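Note that one protein chain is taken out, while the other chains of the complex remain in position.
For chain A:
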């Protein structure tokens, strides 16, 4: 059944999200790129020497994580009620009977708990999760209930998805188009694309330029030499 309205439900994160950073980008958990800066800031020096500073930074980090959880909290409620500031517009209610066909959750702070909301959408055909910062391998293992209807999936630009998560997309046998471009955590994009194509024979897998594997790859991660078993 196609919806007569043919609008896709857009879950858009507020614009102010990117500018609200904690004290100098705390830790790597919420923002992985910043932790790789080798510059020793005054703040790191203070943290090393004073327990108060360390505690405060940990406290702000915890607050940031709690905010992400807060955004994903509606998983057990049947009705999402707008609060007194009216963050959800009233037209939403008119469409409650209409099956949702496409969800565009690009740039959204959706995480593992939030994806549970998508399980109810039995007729979902197209899902776009581009550039979601909290999508990781655990989240991809939660997409299997959509196997009957999902035809198009886009994971472009998600920083935490690796080839291990892509392997659990094998449940989605009706998938016709899969976009896995720009996944920085995938170790070997060319080989991954070939293996995913083998895994999903009816699907067109786009996004990886197979000539990329022939260029010099990014510098190797430092090997952890103390472990008894080599990785």
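Assume a residue touches a chain if its C-beta (ideal position, glycine included) is under 8 Å from a C-beta of that chain, and two chains touch if they have at least 3 such contacts; residues count from 1.
The criterion applied here is as follows: contacts and distances are computed from a predicted model.
*Asks:* Leaving aside the chains on screen, match the unshown one to its UniProt name from "TATA box-binding protein-like 1", "FAD-dependent oxidoreductase domain-containing protein 1", "ATP synthase subunit epsilon, mitochondrial" or "Acyl-coenzyme A oxidase".
*Replies:* "FAD-dependent oxidoreductase domain-containing protein 1"
*Asks:* Which listed residue, A:67, A:122 or A:170, touches the chain dropped from view?
*Replies:* If we include the chain that is not displayed, A:170 is the one touching it.
*Asks:* From the listed residues A:117, A:149 or A:188, report the one that touches the chain absent from this view.
*Replies:* With A:117, A:149 or A:188 as choices, the missing chain is touched by A:188.
*Asks:* Touching the hidden chain in the full complex, which residues of chain A are there? Just list them.
*Replies:* Residues in contact with the chain left out: 26-29, 32, 35-36, 44, 47-48, 54, 57-58, 61-62, 65, 112, 137-138, 140-142, 144, 162-168, 170-171, 187-188, 191-192, 195-196, 198-199, 224, 226-229, 231.
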